[in-house]
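Everything below concerns the one structure shown next.
What follows is part of the complex, with its chains left where they were.
Chains here go by letter, A and B, matching the order in which they are written, and residues are numbered from 1 within each.
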Amino acid sequence: MQFTAKDIALMLKGTVEGDLLAAVDQLAKIEEAGNGSLSFLANPKYEQYLYTTNASIVIINNDQHLAQPVKATIIRVDNAYSAFTLLLEKYNTIKLHKSGIEQPSFIHPSAKVGDNAYIGAFAYISQDVTLGDNCKIYPNCYIADNVKLGNNVTLFPGVTVYFDCVIGNNAIIHSGAVIGSDGFGFAPNPDGSYNKIAQIGNVIIENDVEIGSNATIDRATMGSTVIRAGVKIDNLVQIAHNVEVGANTVIAAQSGVSGSVKIGERVMMGGQAGIAGHLNIADGSQLNAQTGINSSIKEPNKKWGGSPYQAYQDYLRAQVNIRKLPDLEKRVRELENIITELKKDVH
Amino acid sequence: MQFTAKDIALMLKGTVEGDLLAAVDQLAKIEEAGNGSLSFLANPKYEQYLYTTNASIVIINNDQHLAQPVKATIIRVDNAYSAFTLLLEKYNTIKLHKSGIEQPSFIHPSAKVGDNAYIGAFAYISQDVTLGDNCKIYPNCYIADNVKLGNNVTLFPGVTVYFDCVIGNNAIIHSGAVIGSDGFGFAPNPDGSYNKIAQIGNVIIENDVEIGSNATIDRATMGSTVIRAGVKIDNLVQIAHNVEVGANTVIAAQSGVSGSVKIGERVMMGGQAGIAGHLNIADGSQLNAQTGINSSIKEPNKKWGGSPYQAYQDYLRAQVNIRKLPDLEKRVRELENIITELKKDVH
């Protein structure tokens, strides 16, 4: 797909300086852009790139001063960063445009599929499933009995949603994610073996949630595991049974949340962090990567680190102190030597 | 599905107090239960919920005393908890009831499929595969050449089992789990590159094992990676080549076990714990979450924590000591000052 400076300026309500017919077919960073690329400059700090870039078109702010001649065609807009972001989205929308129902796919006669759906080949839609409008179910996805999806939901290839789960509007779920598998619940027998505790709850995912590749979210034993609106979950994250994740919380890759944890709103979990079972995490908490949380966090909006965790500043200080231990030991040894001498002198 | 108090009492051999025709269609915790829900009270500590619950039916122990009137219909049984667990299981069995062979699926003519199988659409059963009776192979599962499954095995959607692997009776394997992929074995070349070492062993999973979503269990280089009877493995766990996991061991989410490790029986691994290669872990060991095991554990039935690991009590004490380091440094500084003064006094 090729677009001219004229096309793009029209779309962004910008003004062109240079060749109206300059054409681009890809988007790139200004310092990496080649011929045929569209780029942008938002931060005046990087102005020099404007004079050296090989991009064919560059979007800049209306108030950007040009100190030297620019080879590229310029499009001026109110906010170059927002304008470029808008183009990224449009580009992606075109790239990801899919529609229609491919064969062979499996759609149970009782399932309700909304308008303008994409159902890929080898996708499986079970009994009593409801899909809203504009849903995209890529190939090899499995949606079990009685699942409900809102509007504009995208399941990339190979997503599994177990029975009775509910997924809100605008959800994006990446390949291999598993929603609603059994919680890890077993009752010990006297002989050391375990009986499985049936897991009959579900997972509820509210609107505007994104879930990464191969992430796993277990169903509740009874009731619901709940992912509130606007939550963003990265690849390979584990959310156990009966967890509640508060609105707009962000969880980085490979983090794990144990059973019955309640995470507040706007929490940020770094990668490979873990939270032990049945704890509460206050709103706005920030957990450093690899943090281990073994007790509830009650004070909101604080940063934490270490395993087991401490206030982030204390954690940093503890690390410094650990590194100074050989020095401290030496000081104690010297004191011991001096004392030995002193005692001789005194007695 | 609706059930009446009379139906349920018959099933549980209980006695009804109240409306024999009270009907329920779901199971819920007593404090969350609404109209149409069945709940239970086992622990007398929570007796007050009995008088406030909106559940339509509540199962209680035969010896439960009622201090106030109860709105719900009551079913009395010997053990309310066991009775409720039984209902959970029955509920789940009904929910997960699937049978027959859906089309299109791929079943090699040489494969042997036992009685009463469910083979979902887009499932793939390769050459010389043997499935026992009552197996459920959900859609998008792949079972490679020469794999043997026992009776009552459930593979949820998207499970992959590589060639030659053996899975015992009653196994439950959740979506996206991969059984028998190649062990991570490479021989270094002088130029820094690696040659792959062919991985020709298999994975043997004994009876009564459950494996979580997106867990990975690698085949042995030669011989077998072995998961003994009754083992329970949570989501996103990694079991490397040639590992043996002892009977009734439980491994929580995101834990990793390196190559050729031998884990004893009844071991409990917390989440995100790791074990380095070629180690032995004694029976009944308990590893705290995020523990890092870098040497064999010889003493059975002990609890361990930290990375690198220590006895759990030592680990806790070390954490306290680390937190007291600033205080210790201050005490040393004071001693140094006193000594300086003392030396003046003495000399």
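The criterion applied here is as follows: a contact is a pair of C-beta atoms (placed from the backbone, for glycine too) under 8 Å apart; a residue touches a chain by one contact, two chains touch by 3 or more.
It should be emphasised that the depicted structure is a prediction, and the values quoted were computed from it without experimental measurement.
Undergrad: Since every chain is the same sequence and 2 are placed, give me the total copy number for this complex.
TA: 3
Everything below uses one rule, namely that only the chains that are shown with their structure count from here on.
Undergrad: Once you find the CA centre of chain A and the CA centre of chain B, what distance in Å lies between them?
TA: Here the centre of chain B sits 26 Å away from the centre of chain A.
Undergrad: Touching residues of chain A toward chain B in the complex: what are they?
TA: 104, 106, 122, 124, 140, 142, 144-145, 158, 160, 162-164, 176, 178, 181-182, 184, 186-187, 192-200, 214, 216, 218, 222-223, 236, 238, 240, 254, 256, 258, 272, 274, 276, 292, 294, 307-308, 310, 314, 317-318, 321-322, 324-325, 328, 331-332, 335, 338-339, 342, 345-346
Undergrad: Which part of chain B faces chain A closely enough to touch in the complex?
TA: Within the complex, chain B contacts chain A at residues 27-29, 32, 85, 88-89, 91-92, 95-96, 102, 104, 120-122, 138-140, 156-158, 172, 174-176, 208, 210, 212-214, 230, 232, 234-236, 247-248, 250, 252-254, 265-266, 271-272, 289-290, 307, 319, 322-323, 325-326, 328-329, 332, 335-336, 339, 342-343, 346-347.
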